[in-house]
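Coming up: subunit A.
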Amino acid sequence: MIKNGRVIDPANGLDKKCDVLIVDEKIADVGEIEKKAEKVIDATGKIVTPGLIDMHVHFREPGDEEEETIASGSAAAVAAGFTSVVCMPNTNPTIDNETDVEYIHRKGRKARKTHVYTMGAITKQLQGVELAEMGFMAEAGAVGFTDDGNGLQDPAVMLRALKYAAMFDVVIAQHCQDNSFAGNGVMNAGYYSTILGLPGISTLAEEAMLWRDIQLVKKANVRYHAQHISTAGSVELIRAAKKASLPVTCEVTPHHLLLTDQCCAEYDTNYKVNPPLRSAEDIDALKQAIADGLVDALVTDHAPHLQSEKELEFLAAPFGIVGLECALGLYVKALVEPGILSWPGLISLMTERPAKIIGVDKGTLGKGKQGDVTIIDPDAEYEIDVNKFRSKSKNCPYHGWKVTGRVEKTIVGGEIRFSAGD
Partner candidate 1 sequence: MKVILNSEQIEQILRRLITHIISDASDRADIAVIGIRSRGEILAQRLSSILSEETGKEVPCGTLDITLYRDDLNAPQSTVQPQVRTTEIGFNIDDKIIILVDDVLYTGRSARAAMDALIDLGRPKAIRLAVLVDRTGREFPIQADYAGFKTDVAPGKLVQVNLIESDGKDEVVIE
Partner candidate 2 sequence: MALMRKAKHFKWQHKHLLGLRELNSEEITYILDTAKGFEQISTRSVKKAPTLRGKVVVNLFFEDSTRTRNSFTLAASRLSADVIEFTKKASAVSKGETLLDTAKNLEAMGIDIVVIRHSAGGAPKFLSRNIKACVVNAGDGYCEHPTQALLDVYTIRKLKGTLEGLKIAIVGDIAHSRVARSDLWAMSKLGADVILVGPPTLMPAEVGRLPVDVSYSLDEVIEKVDVINMLRIQFERLGGNPFPSVREYSHYFGLTVERMKRAKSDIMVMHPGPINRGLEMESEVADGENSVILDQVKNGLAVRMAVMFLVNQAAAQKI
């Protein structure tokens, strides 16, 4: 029983001070509840939401377990308020068949932290040539397909993938990166890449592929999701696609809302990420897109790397930022504090809308739904400390940032799996 919290449940249009009762792993009731309960959590002054969902994380298992495992990653996620996460298939080996999908699920269950879902690869080994067994993977529970890590370069293969996916009710997600534009770039192509003497990734690399995919979606009419968009141009493409009622959705990461390419000026590899940090104008366009309701999900693209891997010259270091354990505070900083989103608006992008895209019955506090609940203290101020992260990797540029908004408790299936102060 969670009493007296501000319950924000956009899926059910709810935003009021009331109680939530969980019985036998399921939501039993939401409202002014007089019943007695075994365990009572006092949520006065806190926000109570459906368990948060991050539909874009990398848990590096199988293959790179020293960077992160499903166990450590989901522990990090649950401490950050997430009750469901979606893994990306670019592990080693890649997740491109049903046994791999089942492996991820099994490891997730064993860890007993968050629900761990996974996307499957669109093409075998993410090579972009032959389609992977999307049917079997979908039946095994894959919540979507992507070649994330890579963009699917060949337009004919992408069209084929979309057409094939039309047989199953799945979403095809794309890491939009046209390699002929991106080349060997390591940061945004612009003034900073010029003076830092590093090869740049033009905004065209993302926009060209996004434009192409939208044309293909017109032909195939399959649900399409643009991952981690980063440019003003991409925003306009999404705007036009949605206006034309195409089944196109998109997601944005916190770093693309808070950091610009100027941050790379000291060659700190903690700012090396793909898609790269862009310009202030791009950040403004993304924030406007969120305000206009064009963005469907906020994701972290949590990408763990060892210190030894990141401790290289900028050109050689791998891309990636770990973001799970600072996500909420950063979203508040980027969107709630400047008034671009209210709390309900923010929660919607972290619950019902991503849930819809991946087709899971989560992100809601409706009666009978899974008892996944996150309790947030919206006024708690704290400083991000990477050394306290539960993730195995600490490659994060936000160390020392002061943020507001902290997770108090995370409840999965009625079980408190994280409590602040543990």
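Criterion: a residue touches a chain if its C-beta (ideal position, glycine included) is under 8 Å from a C-beta of that chain, and two chains touch if they have at least 3 such contacts; residues count from 1.
Criterion applied: all candidates are chains of the complex that A comes from, given by their letters.
Fair warning: this is a prediction, and the values are worked out from it, not measured in the lab.
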All of 1 or 2 sit in the complex with subunit A; the one touching it is 2
Could you pull out which subunit A residues touch candidate 2 in their complex? 183-184, 189-191, 193-200, 202, 266-267, 311-316
